[in-house]
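The complex appears here without one of its protein chains, the remainder shown in place.
And now, chain A:
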Amino acid sequence: MVICITLSKYLFYFSIFDYQICKNLKHLYLTSKRMKSKFLALLGSAVLSAGVANAGGFQANLQGQKQIGMGHVGTGLALDQSSIFFNPGALAHLRQNGIQLGVSALNAKIAYREPAGGISEAFTDNPLSTPFQVYASFGKEESPLRFGIGVYTPYGSSVNWGDQWQGRFGLNELTLQAIYIQPTVSYRISDKLGFGAGLIYSIGSVNLQRSIPLQDANYAESGIELDGGASGFGYNLGVYFQPTEKLSLGLTYRSKVEMEVKEGDVTFMLPTSPVVAGQFQATQFDAKLPLPANITLGIGFKPTEDLTIGVDVQRVQWSAYKSLRFDYNAGIRGEMFTESPRNYEDVFIYRVGAQYKVSDILTVRAGAYYDNSPVQAGYLTPETPDADSRGVSAGLTLALSEKIDLDASFLYINKKERTDDASKSGGVAGTYKSVAYIPGVGINYKF
């Protein structure tokens, strides 16, 4: 029952149901040995690496070391030069000018487990990311007018799942960076009331890599990398109201910044066959990514001279993030663009924190927040495997001299475990769990 049929010009010997060997086989004499299965090598499911933004979506709430130590409250307080971010209206209520530099070491880890039935797990191996903040204010001591400039990083994400995990055709790694540069004016109308406004110019970059399910003759998997710079504009408005010595209120609005990538680079790693190359012709891409607007109401309360309590309620208008779309200059498998729905929801973040001045040298802080996830069911993605998150923090300030303060903070974030079928986002179905440890330090120089 051996059937050998020649397929057109090629010596394509075909025998399907019987011995499958045709005459062209050479005779070899060799000994037989059992070979140990290579199979087990497959098992240790991909052990991988990653980091992620520490708030909902890809927002990074790390804009002042004192505020981080108290749950990132600050809108209703006039603590230091970081008011340029937290509430430009409070800047003019600061007694001194100063410059502040701070940096955090964001160490986030995400675990992934494939949907029920399988047991593959993966862990991100994210590079340590370092959100930073620099603020400086200027103005005459008696003048009601203050000028300031802030450079800070309110959005960003760095997630690296590697190129072995089960979801690699969704994502290998994503790095998103946005640096806001915000010149600011603040005006103190009275001892009780101040206004402020800042113009935001944002520069950033995006780098996204994912695997393509095509393997070459050496088993190397294909991939695509999108890499581009981005920029955008926005503004930051704030009002600060201090009716009594013990009570202060703040309200701010930070506008949406639409980050636009123009002519970013598209790079493919593919099998060399021309038929394949013909399918992947794009070399450049355009994209837009909205960094959402925020409205924050903050209250500060000073029951005693040494104790300050703050509460913030923050509304993040994530609904601006409808979809992630890349437009290409040439076709990828015949498509001129790819678009994945995101349909984020607006969310509230609730924050509470306190600081206590132990002595002239030492001030200690603690705080917590609860951050609802903007990602709806069915829309989870491996780039931001988001869930409702809980943050607890502590911090301190050491006053080294009249002019120099040192701040330190530590924030721990624990996101709820979340299982999603990712059916609407084209993401990767499964269960995700994220935690992050974020120590930070800052230095203040007052003049």
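In this section, a residue touches a chain if its C-beta (ideal position, glycine included) is under 8 Å from a C-beta of that chain, and two chains touch if they have at least 3 such contacts; residues count from 1.
Heads up, the rule we're going with is that contacts and distances are computed from a predicted model.
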item	value
Missing subunit (named according to UniProt) among the choices "ABC transporter permease", "protein-glutamate methylesterase", "diguanylate cyclase" or "G-D-S-L family lipolytic protein"	"G-D-S-L family lipolytic protein"
Touching the absent chain when the full complex is considered, from A:113, A:188 or A:365	A:113
Contact partner of the left-out chain, one of A:76, A:170, A:264 or A:440	A:170
Hidden partner chain, touching residue among A:130, A:143 or A:273	A:273
For chain A, the residues touching the chain missing from this view	1-3, 5-21, 23-35, 37-40, 42-43, 45-46, 109-111, 113-114, 117-120, 123, 166-170, 213-217, 219, 271-276, 412, 414, 417, 426, 428, 431, 433-435, 437
